[in-house]
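Complex shown without one protein chain; remaining protein chains in place.
== subunit A ==
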Amino acid sequence: MSLWVDKYRPTSLGKLDYHQEQASQLKNLVQCGDFPHLLVYGPSGAGKKTRIMCLLRELYGAGVEKLRIEHQTIVAPSKKKIEINTIASNYHLEVNPSDAGYQDRVVIQELIKTMAQSQQIQASTQREFKVVLLTEVDRLTKDAQHALRRTMEKYMATCRLVLCSTSTSKVIGPIRSRCLAVRVPLPSTEEVCNVLTSVCKKEGLLLPPELAKRISDKSGRNLRKALLMCEACRVQQYPFSADQDVTEPDWEVFLRETANYIVSQQTPQRLLEVRGRLYELLTHCIPADIIMKGLVRELLNNCDGHLKPEVAHMAAYYEHRLQLGNKAIYHLEAFTAKFMAVYKKFMEDGLDGMMF
């Protein structure tokens, strides 16, 4: 039994649920059999990957859906072995180079080179190029991005690159200018609701429109998350009721509780407890920057309007340090301590103001 997200993923450009105009443009793009390098960007859960796979299917036919997961070992010039997982069909190769950490440059160069050097067997009936799909391009190091830029030019004859990222701000200019940028925006609330309803109908379930609306709000229009939420609701209770709880991931609830702890008391002991909770989140695979973001969001909900600009500023300051530094806990804790101090001062001032 597969997840609804995978089960009802549209497989051709014609079947896409939303952004139909863009879909037809993409169809036109590959109509002539060739296309430039693509940079597909947009927020997570908007359907970037889905569109890319549809595009590949349009190009190569059903063959691209026969995927094999491979474990490749690449030897860097420094004799260090880099292991990386790739997903490949006969026509394309998908890889997330940032899995290799700071060695991503080697991955890009070696993988694309081997890909580009192997010719298609039946060039007459097939396309004369293969496609390399790179995910999380915005997490690539600068080194790797520059290597990518050279590689793009060098192997233009035998391979096309499709880059997938959440934003273009971390992608260097030369790459952006070499690609056709395709933005995939989030679906609107109605579109999410429509998708949810149609999926539920295919499952033979009846989804109340109110619940669909609430799920779509809760998910922040992230379609993947919305579908997962919907499925979780199904597990929780069926038949659906309009006012049923929408299941949230544990870590978000945990983070909200943590924010409440921070707001309710500001002492060094409380900070120690908060540190324990941050550690707990980290061991549960939540990346530090996501923790930071979630914490800020919850804290902003909890604090007074006067404080908000300052808190946001603090958050930006420590988020920056978090990206630069080695050990995330220092910066997360420094942010928490700072917030506690500011909040405490604010509350004490407020108390004084009330008395006099």
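Following the convention adopted for this analysis, a residue touches a chain if its C-beta (ideal position, glycine included) is under 8 Å from a C-beta of that chain, and two chains touch if they have at least 3 such contacts; residues count from 1.
Here is the rule we use: contacts and distances are computed from a predicted model.
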item: Per UniProt record, name of the chain withheld from view ["Uridine kinase", "RAD17 checkpoint clamp loader component", "Nucleolar protein 14" or "Methyltransferase HEMK2"]; value: "RAD17 checkpoint clamp loader component"
item: Touching the absent chain when the full complex is considered, from A:C32, A:A157 or A:L324; value: A:L324
item: Contact with the hidden chain (one of A:T73, A:S169 or A:Q269); value: A:Q269
item: Of A:L228, A:A259, A:V296 or A:A315, the residue in touch with the unshown chain; value: A:L228
item: Where the unshown chain meets subunit A, residue by residue; value: 1, 3, 6, 44-45, 49, 67, 69, 85, 87, 94, 96, 99, 135-136, 222, 224-225, 228-229, 231-232, 235-236, 247, 249-254, 257, 260-261, 263-269, 271-273, 275-277, 279-287, 290, 318, 321, 324-331, 333-334, 336-338, 340-341, 344-345
